[in-house]
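What follows is subunit A.
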Amino acid sequence: MKIIAKKPESLTGAKYHYCPGCTHGIIHRLVAEVMDELDIREQTIGICPVGCSVLAYDYFNCDMLEAAHGRAPAIATAIKRLLPDRYLFTYQGDGDLASIGMGEIVHASMRGEKITTIFVNNTLYGMTGGQMAPTTLLGQVTTTSPYGRKAEWEGYPAKMCELLSINEGAAYVCRTAVNNPANIIKTKKAIKKAFQIQAEGLGFTMVEVLSTCPTNWGLSPTDALKWMEEHMIPYYPLGEFKVKGE
Partner candidate 1 sequence: MQRVLMKGNEAIAEGAIRAGCKGFFGYPITPSSEIAEYMARKMPALGGVFVQAESELAAINMVYGGAATGSRVMTASSGPGISLKQEGISFLAEGELPCLIVDICRGGPGLGGIQPSQADYFQATRGGGHGDYHIIVLAPSSAQEMMDFTMLGFELADKHRSPVMIMAEGTLGNLIEPVVLRDAVTEFVDKPWAITGCRGRQPNIVNTLHMPVELLQTRNQHLTKKYEAIRSEEIRSEEFMTEDADLILVAYGIMARIARKAVINARQLGLKTGLIRPITLWPYPYETLGRAARHCKAMVSVEISTVGQMIEDIRLAAEGKVPVHYIGEIGRTPNPEEITQQLLAIAEREGLR
Partner candidate 2 sequence: MSQEQQVLFAGFGGQGVISMGQFLTHLAMHTGKEVSCALSYGAEMRGGTANCLVTISDEEISSPLTENPMTAIIMNLPSLERFEDKIKPNGTLVLNSSMVDRLPQREDVEVLQMPVNMLADQLGTARVANMVLLGAFVEKKGLMDIDQALDYLEVVFKGKKESVIAKNKEAFLVGVEYARKEWK
């Protein structure tokens, strides 16, 4: 029998707790495939956030540490400085990274910490029941923006790639989406590139992945993908924002 697809070794195989249609599972798999392909599972340390992916330590088959809300980049900083030949990644949602952890991510990128951040943007706080996040789009209804996000009340959605890419310390900043197979392949390429640039020691690397939350958006999984294409991608353009040396 010829094996044409299998579970990456860098995943434990534990059953995901994610909701139907949630794209965290895809993104986990992409990170794991990259770890397999680069053969770095045993040299990699992952930091998971507080948010939907808080249990990511159950899924990644490498040394994992679960951080306080927003602090993953600070934790990764210390580990990388003490163990400079390991691969460090943080896996963070939009509330974790762009709200309570804004300080940590901005400073880690400014210092040029040689870590890779996987930033999953689904425009709201999923785990706590769909509250507004810094990345919630204008007009978007959440439980804490029940009249739709208004710029004069809640300000504008955070564009993290644009913000972090201006830092000298940022070596690779890229935004991708997992709405279709082509973009999923591009996402994996970007994650791989980020790990490779980390290995070269060029500086901070981040891949922002636009993700869906069918449960809290109140949409079916397929409608959620469509919503992402129609609303998120126009506001959060895909592509590489910073590639050091290019």
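Candidate entries met the following condition: all candidates are chains of the complex that A comes from, given by their letters.
Note that in this section a residue touches a chain if its C-beta (ideal position, glycine included) is under 8 Å from a C-beta of that chain, and two chains touch if they have at least 3 such contacts; residues count from 1.
The structure displayed is predicted, hence computed values, not measured ones.
Enquirer: All of 1 or 2 sit in the same complex as subunit A; which one actually touches it?
Expert: Result for subunit A: touching candidate is 1.
Enquirer: Going by the contact rule set out above, which residues of subunit A touch candidate 1 in the complex?
Expert: Spelled out, the residues of subunit A in touch with candidate 1 are 41-45, 47, 54-55, 57, 60-68, 71, 74-79, 81-83, 86, 103-104, 106-107.
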